[in-house]
Each structure stands twice: as C-alpha cells, then as structure tokens.
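Every protein chain but one is kept in place in this view of the complex.
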Amino acid sequence: MRLYEFEAKKLFRKYMIPVPESVVISRDSFNELDKVVYPVVIKGQAFLGGRGKAGLVQFAECREEAEAMICSILGKKHGPFVIEKVLLEKKINIEREVYIAALIDRLEHKLLFMASKKGGVDIEAITKDDPGALLKYYFNPGEIMHGFKARTISGDLGFSSDGLGIVAGIILKVYKLFLGFDCKLVEINPLVLSKDGNIYALDAKIDLDEDAMFKHRELKEMGIVARHELGELTQREQIAKAKGIPYVDLDGDIGVFPGGAGFGIAAIDLITLYQGKPANFMDSGGAPTQEKLRAMLGLLVDNPKVKAIFGARFGGISRCDDWARAIVQYVKENKPEKPMIMRMAGNMEEQGRKILEQAKRNFPELFKKIKIYAVDTPIEQVIKETIRVAKTQIDTENPPEADTDCADKE
Amino acid sequence: MRLYEFEAKKLFRKYMIPVPESVVISRDSFNELDKVVYPVVIKGQAFLGGRGKAGLVQFAECREEAEAMICSILGKKHGPFVIEKVLLEKKINIEREVYIAALIDRLEHKLLFMASKKGGVDIEAITKDDPGALLKYYFNPGEIMHGFKARTISGDLGFSSDGLGIVAGIILKVYKLFLGFDCKLVEINPLVLSKDGNIYALDAKIDLDEDAMFKHRELKEMGIVARHELGELTQREQIAKAKGIPYVDLDGDIGVFPGGAGFGIAAIDLITLYQGKPANFMDSGGAPTQEKLRAMLGLLVDNPKVKAIFGARFGGISRCDDWARAIVQYVKENKPEKPMIMRMAGNMEEQGRKILEQAKRNFPELFKKIKIYAVDTPIEQVIKETIRVAKTQIDTENPPEADTDCADKE
Amino acid sequence: MSIVIDNETKTIVQGITGKNASLHTKFMLEYGTKIAGGVTPGKGGQEVEGVRVYDTVHQCLEKHPDAAVSSIWVPPRFAKDAILEAIDAGIKTVIVITECIPIHDMLYARQKAKEKGVVVIGGNTPGVISPGKALVGMLPKITFKPGRIGTIARSGAVTYYLANSLNLAGFGESTSVGLGGDPILGANYEDILRLFENDPETDAVVMAGEIGGVYEELAAPFIEHMLKPVIAYITGKAAPQGKRLGHAGAIIEGNMGTAHGKIEALQKHGAILAQTLSEIPILVKRALEDRKRQEKPG
Partner (left out) sequence: MSIVIDNETKTIVQGITGKNASLHTKFMLEYGTKIAGGVTPGKGGQEVEGVRVYDTVHQCLEKHPDAAVSSIWVPPRFAKDAILEAIDAGIKTVIVITECIPIHDMLYARQKAKEKGVVVIGGNTPGVISPGKALVGMLPKITFKPGRIGTIARSGAVTYYLANSLNLAGFGESTSVGLGGDPILGANYEDILRLFENDPETDAVVMAGEIGGVYEELAAPFIEHMLKPVIAYITGKAAPQGKRLGHAGAIIEGNMGTAHGKIEALQKHGAILAQTLSEIPILVKRALEDRKRQEKPG
C-alpha cells in the first residue's frame, strides 16, 4: 500500500531521518503558504513516479509564483490519479545524490537493502545499462542490521569522513523503519548531500503491508488508513470494506457476484474474453453469512453502471441452499429490476434449486429477470448470456452523469 | 551487580510484571506507613538470601505491630550487610508457587531460562535432591523468545486455562527485561498464584551487568547506581570510583599499590600467605597518568587503617620513570609519614631509579621511610618486609574510632 | 501413497476451538482424516468433535508422537507464532489455512521452516485433499473424485472448478493442493510439481495460477524437465494494476505479477496453456493421448 511522499516523510521524521522543512497544501489550506520560505520546491503528491517529466515538480522564487504553480498542479491528472495535495519543501542545493532502499526480495524470500551511487534518476533505467551500479545486501527475515554493515554500505556509496557515519546512521534508520512498520519497501531516491554539507532524504517512497497495519495503530493517528496498493478507495469500495467485502470497482456494466477470490479473478477474464465489461471484482470469502451475501448483491444492484449481474456459486464450504436463500430474501425485500444470470453447482445444489423454484412460483413478477443454471451448463455459456442480456438493456437506466461520485476518479 | 528487591520490583513494574502493592520504608520515611493496608508483609532489604530464616521477613496485622517489627529489622545485620530499608507488601494468600529465572549460562555461553514447579524454597537445595525438578530452556545470545516458547514453559510449569496465557506473558516479560537491561540474572522465586486467582512476583532478584549500565540511563533516574556485585560502595570506594580507580576496601593494614588488576589480586594473596593483612585491592589500569598515580597513593596514605604501603611496578606499558616521577611528586607535596616498601622493574627501570635516588639525596627526611627494590629482589621478599614494617608501627596512628565512616559497614 | 497426506497421516488442528476450525474438524473427521488432537492455548482439556484439545503443540505431541502434519487456523496475528510452535515441536508439514498473514511474519516463519526442513503449505491455502483418503483444510469433499490428475492452485474456488471440470470429463484427482492466496507462500509450484512428477499415482498435472508475485514464473523452468504433462491456467489477464483482488497476494505491482508475464514464462518452458476452465479437461486428454503415442514407438 503506497504512501504519499508527504506521508512517508512523516514516518521518516518519526525515525529521525532528515527531510527538508515542508508544508502540505491542498485546495482548502492555501493559508499554509504563509509558512513557506523561498526558493521552494513544489511537488504534486501522486502514487506514481515520473512526476518531474509530468511537470508536477516545480521551483518557485516567491509567493505569487508558488500560488500560480500550485494552482496549475492541483487537479492535474497523473496516470489515473488526480493530484489533490502538493508538498512545498525548502530548496536544497545538491552536491551529490545517491539511492538507497530496503525491500522484500520475493524471489529469494529475503530482506534486501539496495544502494547506488547513481541517485536521483530512475534506478531501473540505470541498472538496465549498468547492473553493477546497484549494490545489494541481503538479510534474513527479521534479521537486524548491525552498525558495521551500515558503515560498509555507506563506504560502498563513496561516503567518507563525517558523511560516512551520518549516512550509515540514515541507512540504519531506514532499515529499522522498514522492519518496524512491516514495510514492503522504503526507498529514498535521491538521498542528497547538500552544498552546505547536510544530508537529506529528498524523495520518500514507502509501501506498507496492509495486512500488518493492525500492529501499527499510530498509522491511523497519522491519518494513514487502508487504500489500494496504488490509489484511494472509491466510495463504493469504502462501503464494501466497512462490510468486510473485498470489492474493487471496474469500468464496465456487468456486475460480478462470484464465490471466492480466485474465481472472481477468472470471471473478470472470461467476461473480457467474450467482449463484455465487468463492473467490479468481488470476493465472498469462505462461508459468507446471509447478510453478507445480500450486501454483496446490493452493491451491484445499487450501482447505476451495472446493467446485468453474473452470479456463480460453487457449493463447497458455502452451501448452495444458503446462497439461494440469500438471493430470494434480497429480491423479495429490494425488488431489483436488473437481470441476473447465474449458475449454481455443488454442495446442496438440489436444495438450493428447490428454494429458487418455489420463490419463482410464488413471486413470478419479481423473479422474471432471474435465471439460475445448474452444473450441466458450462460457466462460459452463463457468462456469454449475461453479456448478451446486458447489451439489450436500455441506457436510461445508467445515465452517465451519475458516475462521478462513485467510480474511480479517472 | 545485585539490586535490592524493591529496586528489582521497580523494573518489574516498568515491564508490567505484576507485583503486590508496596511501600519502602527507611528510618527517615516512617510516614509512608500511612499508605499501608493490613495484613502486610515486612521484608528487610538485603543483598543475600535466607532472609526468612534470619527473621527479616515478618507479618503484621496492624500499624503498631508493623512499627515494632520494622524497628526490630532496621539496623539488623544480614551477613556483612546492615538492613537500612524494609519493603512492606500487601499479604498474598498463596495457592501455588513456582520458580522462574532468566540468566547467563557461563559454561555454555548461552542464555538460559529456568523454571521449576517447586517455587518458594531454595532452588539449589531442591535440585540437589531432584535435578529433574529444574527445567532448562536454552537460547542463543541475543535471541528473542517467541510466544509459543513462553506458553510451552508455562504449560511445563503445570499452568492451564487462563493461567497458561498469563504466566506465559510474565515469562515473556521477564525474558524481555533480562535482554532489555543487559541482566546477568532475573529471578522470581516464588511466582505465585494467589487464592483469589491472581499472579504475582512475590520476590524479585536482578543482577545487572555493571559494564552495560551506560546503555540504560533510566537506571540512574530510578536511583540505581553502580555498587559492588553484592553491597554498597564505601565512601573511599566512591571517591576512587569517581577518579576512575578500581579500588576495594579490605580489612587489613597493608596498603597495596600494585600495577594491573591481575597482580593486585596476586599481591593480596601473597600478603595473606605471609600473615599480613591487605587494606585494599587496587588497579592502576594500563598506562595511568601521573595524576591518577598520585591519587592512588593518596587513597592509601589518607586511610588511617593503613600502616605500611606495599608497591610494585612492572614497567611495561606503564614506564618505571613515570611511576617514579609520580611518587616523588606525591611525597614532596604531601609529606606522608607512612613507610613504603616497593619494587620497580622492567621498562625504563634505570631512569626510574635515578629519579628516586636524586629525590632521596635532595629530601632525605621525606624519603627516609621509602624503600624501592629492583628486579633482583624477589617480589615475595618485598612483601614480607612490608608486613614486618607494618607490625612495628605504633597503633596511635590508627585510632579504631575513626574507622566507621569509611570502612565497609560490618 | 499420495503426496503430502494420505489415509495414514496423523494430523493436528491448531486453533481448533475457532468457529471455522471446529466446523472443518467435523468435515475432516467425516472424510476419514486422522486427527490426533487440537491445540488452543488456555483451552487444554476441552473436546471439539470428540478431538482432545491441548494447550500447546508440545503437549499434544507428547501424547501423539506420530502426528506429522499440523493445520493452522488461528487469526493472522498469531499465525507466525503457531507455525513456529509446530516447527519447534517437530511437525514435518504445516498447512496454513490462516489468510492475510503479515508479510514479514510469514517470511520469518518460512525461513525457520526451511532451516529445519519443514514443509509449509499456505498461508491462505484451502488445504490439501487426496480424494478418498484424507483431507486437511476446508476443501468441500463433494467436489473431488479419486483419479490420476494432480492439481495445484492458489485459490480455493479455482481448485473446486478445476476438479469439477476434470470430474465432468471423467477424470479424477490423485491429490489437489491449494498453495494459498497470500503473497508469501511456504511451498511453491515447483515444490509440488516435483512431488507429482515422482508420484506413481499421478499421470498429469493441472496448475492454476493468478496475478501477483512470481511463483508461477519461478516454477516454469522446472516444467521443462518434467516427463508428465502440465496444463496451466492463468487468471487475471483483465485485472487492473495496483489493486488487490480478494487474495492478499493477488496484486499486480509495477511489472511484477501480470498474467501475461506468467503465461509467457510457462509457455516458453513447455506448459500447455488453457484459456478457459472448460478447455482444461480437453487439453489434459489430448496431452495424455500424445504421451501414449510417443511412448509406443519408443
């Protein structure tokens, strides 16, 4: 889970990793500009790199200039993300820049500290031309870094004299932060030696492990809460999260109501393969409650983009009869008008089928757009039918104006 | 360096290891008795075990009883130590008692956690009869203890149900404290389960590593400063410590002014072997300054118990000429009247000898009681002569009344 | 003898008193899995579905020294400790049902397991089943039939769909192994492919992979050295970047973990790629027939 630069730097300060003085400014906090000393660097806060090329990093000599630049950056798009905050930092005159990072090497299943004399530029580009430019130091999981190792790295980066110890200290702190906050990545690119002899982390990149956040309550106090690996949650994703439903908004019109996560991913592929457009990813988890199943359906039915819903239940841990019951109750209570094409197979399939047939008989009007296939219909056929049905739905049901408040901002 | 029980329990509280409510009372803090709830346990604070048998642990039902008991305990001697403080603790009704300890195994060079179901009694006595009663769990230096290991130990101690986790938690904390404060020993004997279902460390024993105290500034804030392994420093020992001189007061009348620590120990042996009584142990360390050498001599000359001074310098790192220079300057400035019998050999011996002979010629009166032998006189002979000389000194020089404020309190 | 577990394997359930664990203890017992005991600290002495609960794995192993497999059902914050406990007590295979284990925790437990030669499967594995013999985990028994196809997948649901597709086409499974949906896994594809390659009860392997991580890519070179055919099915071709799809491990991070990269690596090293679930049994059948034809002239 990527942090914004200004969030990462909050963690740096906590670990006494030196960063330039700074303020964060958004549309509603322009008065923070009073605190700024010029010249200043203005950096749009984004989840992706390449900000320099995109014009999101600028230098201002005075307040007027700064205001104009901030206005030009705020609201700009960078990849799929809209810039909503800028970080204003004291401008540092750079003497030398290096690269350091602590990360998890998923090939080796080890912790890895990386360092390069060639900081300040895209490290992947550099190492493509000159693999030796990137130094690697491996550690076992949980292993601490000793002082001498940090000094060795600092020496390998070419620091000597006072700088040797200062950079070694920063390396130790970066590694401690990496372990201490269960990070996947802590990267400083560049770490700079300024012309006046000080050392600063100019940029800061941290990827947190969302699953370890329960250990680190102070993150919440710092305003850092769960988001996507890259990017904030949409409003609907936040609602789903609050209900414990793994849910991701996509761009299409076919609502996906699958079983587990793995098949959820497969369903999106299959819909795409047959020229449909999935509206979401969703995962019921093992043995979802009736309430949760109804909430899952609700997320799809309430999404104005969704024209038809594809459902699949492979009765295992989660039984088909429970699943059928949840659908019946939801339909009776909410009277959805969207077509639903589903397949139900596996454990307690017969019982589930009976429940659905009974409901169809009793409430023919409510269930007329709902079709549930059995194990003898291949899942691919069910998906194809859903796509076909969605195409027949009139578009008035899904006025494009209504999109903006829910969908991912892009 | 042994802590008093009440000091150890301060560290326990810091680590959330449960101890009974308590107050510490000395002669000048009887008003603390206002806080006490009865019945209460009164425990004389001493550096040695066996307090129960020595009558230093008593139970009081009311304030009058408590006051009388405290008065009877304060000032009592326990081994060589005078009781100056008592700890008053809420009386716990004991359901079960066990033994736990974390320590350094100097044979194996490992960390060792020990546990026994037979708590509350002398663990060494128990294990003599039944070695299996003491369970041992080894850890590598610096290795952390995982939760499961603490639960395993807790289970081995016979705890189950809620107690299993609570005792496991205490075991983890004891081990953390052991590592966290560089302890040589943390022992709880007994750790008790009370009749009302709570768990308490009733006794607390901690041995700190004096050489690691620089890492733990908070000890000073807690009033814990360097002392002997067992027992407080005498006034003279404190003066020596402040000057960086390893010095221990002994009971005799021969001042010992040796070179390094190792020979200092040997000198005490030899003096004792020849029926003399050393007044001190002392160590100059490698290459002492002139100032330090003079301060060392001063400690002996100013000690009224000392009748004669035995000195030895093996000129190595510390050169004989430097040593001679320090003696001459000290004698000229302080005009000591005590006889000094010394031997000087090794590096720069000739130069040293010249300095001393010159001084003897110039100040014959000052140096008349000072003899310095050379390498051809065995050290044993020098010691024997010092003992003989000390016996001839009149006792008026050393009135017994003057002892008390300096000597070890025994 | 089946790989990982068979009908003689004695197992332990760590966290047995939890809701899911106790339910699936019942299902496992019904399936015939031999459960030596359960472990929940502080609940020693209780019983779950007739299985005795112990306070520690050590205590359980004292009574049942022949238990060799343990499944872990504890909440994620306790998973690392539970795995370490199993390793320390001498368990040889640890099957980690718990999902969303912190990455550093799992890396640490994995390292300790490697040092001691212990096999760890998961985290977030649905479990392992050798149909008709034994089941450890929460795989639904109804989905699996005895047979000669080995399956490996990260996801539970995909494991069921694989078996279902195979079964409808007349195949059955020798063993189905769930590797788990977490980002850091104990056993990887190569570990299990190796077991199937040496398993006389397996004729072909179906492996299903998904976006995230590099486990599929890492296994690809081994496939080249296998005599048995490997049919691979990779999902997530249409998945968005930088978003976690249900499984903690199912995220495309930068260039790492794309379906495209996995498919390319597998194809390059001789795996047979399926586009849809229905295609899988067709490809299995064809591969086995090809194999037979090749064997005849040789």
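As written, the chain order gives the labels A, B and C, with residue 1 at the start of each chain.
Operating definition for what follows: a contact is a pair of C-beta atoms (placed from the backbone, for glycine too) under 8 Å apart; a residue touches a chain by one contact, two chains touch by 3 or more.
From a predicted model like this one, the values you see are computed outputs, not experimental measurements.
> Considering the entire complex, write down the shown chains that touch the omitted one.
When the entire complex is considered, the left-out chain reaches A, B.
> Determine which one of B:Ile144, B:Val225 or B:Ala287 touches the chain that has been left out.
Spelled out, the listed residue whose C-beta touches the missing chain is B:Ala287.
> Which of these, B:Met16, B:Met222 or B:Leu273, touches the one chain of the complex that we don't see?
Of the candidates B:Met16, B:Met222 or B:Leu273, B:Leu273 is in touch with the missing chain.
> Which residue, B:Ile42, B:Leu219 or B:Leu250, contacts the hidden chain when the whole complex is considered?
Of the listed residues, the one touching the omitted chain is B:Leu250.
> Footprint of the hidden chain on subunit A, which residues?
Touching the missing chain: residues 146-149, 151-152, 155, 160-162, 164-165, 168.
> Tell me where the left-out chain touches subunit B, residue by residue.
Residues 2, 47, 104, 106-107, 109-111, 140-142, 179, 182, 184, 209-212, 214-215, 228-231, 246, 248, 250, 258-266, 268-273, 278, 281-283, 286-287, 314-317, 345-347, 375, 378-380 of subunit B touch the chain that is not shown.
Convention: only the chains that are shown with their structure count from here on.
> Counting in whole Å, what is the centre-to-centre distance of subunit A and subunit B, each centre being its mean C-alpha position?
59
> Return the distance between the CA-based centres of subunit A and subunit C, expressed in whole Å.
Once rounded, the distance between the two centres reads 27 Å.
> For subunit A, write out the residues touching at least two other chains, lowest number first.
Residues of subunit A touching two or more partner chains: there are none.
> Which positions in subunit C touch two or more other chains at once?
Residue numbers touching two or more other chains: none in subunit C.
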